[in-house]
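Before I ask anything, let me first share the structure, which is written out below as structure tokens.
The other protein chains are all here in position, but one chain of the complex has been omitted.
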Amino acid sequence: MAKTSDQSKKGAHGHEGEHQHPPAPMVDEVSDFEVLEMAVRELAIEKGLFTAEDHRRWTEYVHSLGPLPAARLVAKAWLDPELKKLAVKDGVKASLKVGVDWINSPPTNFGTPSDYCNLRILEDTPTLKHVVVCTLCSCYPRPILGQSPEWYRTPAYRRRLVRWPRQVLSEFGLQLPPEVEIRVADSNQKTRYMVLPVRPAGTEGWTEEQLAEIVTRDCMIGVAVPKPGVTSNVKMPVHRAVHPIEHHS
Amino acid sequence: MSKAHHDRTHHAKKATGIGDPQCFKGEGGKPKFKAGDTVRIRDMADFFYTRCQTYTRGAVGTVTLAVYESPAAEDEAWDNTDKPEWFYSVKFRQKDLWPDYPSAFPNDTVETEFSERWLEKA
Partner (left out) sequence: MATLGKDDLAPIDLLEGIRRRGRAWEDLIVQYGVKNPDPPWKVTLDATCDILAAESCAAEGQVDDPVLPVLERRAEEDELSSGTYEGVPFPERQLLALAHSLIRRGLIDEKELALRMKQVHERLTSA
């Protein structure tokens, strides 16, 4: 160990006396949850529920997912009317323009149980605002938008959005005039949805990179609209449904 | 007793490199409905599994799009993929789903999908 640290001090990348960055802080504690996750996984593998190799491939896949490709696709569509047309017509094909292959990148090579290969990109207009939900479970366009946020998975959001969309949106800080049609898209079959919001004023002349920065995950779920200067999502406290709607089955 | 064997390899083989629902393209027959049709969601009994939400049953809406062909969720859950159907995206006015939806917002809508068996002409 001593040898390693000595080498790193004098190594090819550094110079003597150079300011040394303190190592990033880490959690120096093994929690029961960390142990539980590993124990469940090991037993599942030993019992043949899946193989270690399959699990590794799925982990790599899940790890590769995030909201950036979707943000880039929206930015590109704002800049290129032809791409916008393609996005609205065939979301899966348009995803290829930002390197997302819905069909061939999941380990199954045909989609996953939660990621069927049909993406509809819903185009907002000044008088039409889309917002996405899955009232059944938490279906979400993962290949292009990553894992869903916690609040998206909660019954409070899923059951209330179809019923009281304006109330839910105002909890996210989004209040829209009555003449704007709010259209809730409920992904309870094989289509996954993402929202293509209206490009906001004040972004004239912006590059694709600048535009992509303000297209947050929340904007593509539809609970927010892009604004110059706003590049982060709302932190939502999670509440239980006050008026839960019972599942039918 | 030997385990009842559901051989799902046929689905994997069929869908690999093509995608699901793309792999069922052309198997749904002639679509019964088209964009603009007014439809009512049937309130059928479902056994054990359905993806047709309660809140839409009996409601009247407008077809926006014939989306894709696929076995209905109620069949596919039991690995019955022999009879793919057309799926439709249907748009409802909120006040047609919830009678007490605030009248201040008459334009608000919900859009979601149904397999053909759930729809009838209205």
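Think of it as A and B in the order they're written, each chain with its own count starting at 1.
Throughout what follows, a residue touches a chain if its C-beta (ideal position, glycine included) is under 8 Å from a C-beta of that chain, and two chains touch if they have at least 3 such contacts.
Bear in mind the structure is a predicted one, so any value in this text is a computation, not a measurement.
Trainee: Among A:Val62, A:Val98, A:Val198 or A:Val230, which residue is in contact with the omitted chain in the full complex?
Mentor: Hidden-chain contact among the options goes to A:Val62.
Trainee: Given the full complex, what residues of subunit A touch the hidden partner chain?
Mentor: Per the touch rule, subunit A residues meeting the hidden chain are 25-44, 47-51, 54-55, 58-59, 61-63, 107-108, 112-114, 136-138, 147, 150, 153, 155, 238, 240, 247.
Basically, only the chains that are shown with their structure count from here on.
Trainee: Which stretch or stretches of subunit A touch subunit B in the complex?
Mentor: Touch residues, subunit A against subunit B: 92, 102-104, 108-111, 116-118, 120, 135-136, 162-163, 165-166, 178-191, 245-249.
Trainee: Which subunit B residues qualify as touching subunit A in the complex?
Mentor: It comes out as residues 12, 15-23, 46, 48-55, 67-68, 70, 73, 87, 89, 91, 94, 97-98, 102, 104-105, 107-115.
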